[in-house]
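Left out: one protein chain. Kept in place: all the others.
Take a look at chain A:
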Amino acid sequence: MDNEKFIDSFRGYQTTGNWLMDLNPLTKLNIALATGFISMLVRDWKFGIVVCVIYFLIAAYVKKLKGFTKSFMAAFVVLGLFTVFVRLISNRGEGNVVFSILGWNWTDVALQKGFDMAFFIVGFAGPIILFFLTTPMKDLTYACEKKGVSATVSYVILVSFKTITELGKSASTILDSQKSRGIETDGNVFVRIKALLPIISPLALSAISYTEEKTIAMDARAFSVTTPHTHLRELKPSAGYEKWLGLFFDLLLVGTVVIKIMGII
């Protein structure tokens, strides 16, 4: 992109062209949380499968299928299957035996409870993963600032996220250089921890002096000024229907809670 065009891009609103992606970050968060809570409340693997299919369709629609699949599968395998396993072990008594391994009889009841639990977890994790995939952190803090959160708070949140990734990067750089000097860094957990220990303290120390200098530098950039700040990068003000969309999901959640309390599901 040439500079002219690049500069021009700040004159309008920042959009991706996809209406779902361009929803106000707070509306998106609202919908994601409501959906997540609903599928947690329902806690039924059949419902779980349905909503998860929907999550995948949405991910495909916003062209984030690859990223979503990766994070979703990680959550599913690590958290979901683990709980299935725990359920299987703890519920060995009831129900009909489906199969047995090494003398353990695993029953249909245990399997069903396990899968309910697994979808309970990914049913909630799914929309949250989708939310973070479709919403850059800076858009979220921007929306919060518009709601009155101070620029300093949003700066601290943003810079913490960035710092964690940057620290991770410098840790791996140091590990790499240690490796090239012949220090063992691969292998089991203990080998890794032993390799990491000597670099943690300098990293932590540099992070402290970094914080002080950063504070001074940002103070010099008028962060303590309390007049309303402006934004070079602006998001579209949320359209009228967005409020209704959010409200719709909130009502669905309330409805689910009511049904749950009444004992229908």
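One rule holds in what follows: a contact is a pair of C-beta atoms (placed from the backbone, for glycine too) under 8 Å apart; a residue touches a chain by one contact, two chains touch by 3 or more; residues count from 1.
Methods note: contacts and distances are computed from a predicted model.
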Omitted chain per UniProt, picking from "Glycolate oxidase subunit GlcD", "DNA polymerase III subunit gamma/tau", "Energy-coupling factor transport system ATP-binding protein" or "Acetyl-coenzyme A carboxylase carboxyl transferase subunit alpha", is "Energy-coupling factor transport system ATP-binding protein"
Per the definition of touch given earlier, which of A:Leu20, A:Val98, A:Val225 or A:Leu251 contacts the omitted chain?
A:Val225
Any idea which of A:Arg43, A:Lys64 or A:Lys138 touches the chain not displayed?
A:Lys138
List the residues of chain A that touch the chain left out of this view.
1, 3, 6-7, 10-11, 138, 151, 155, 158-159, 162-163, 166, 210, 213-234
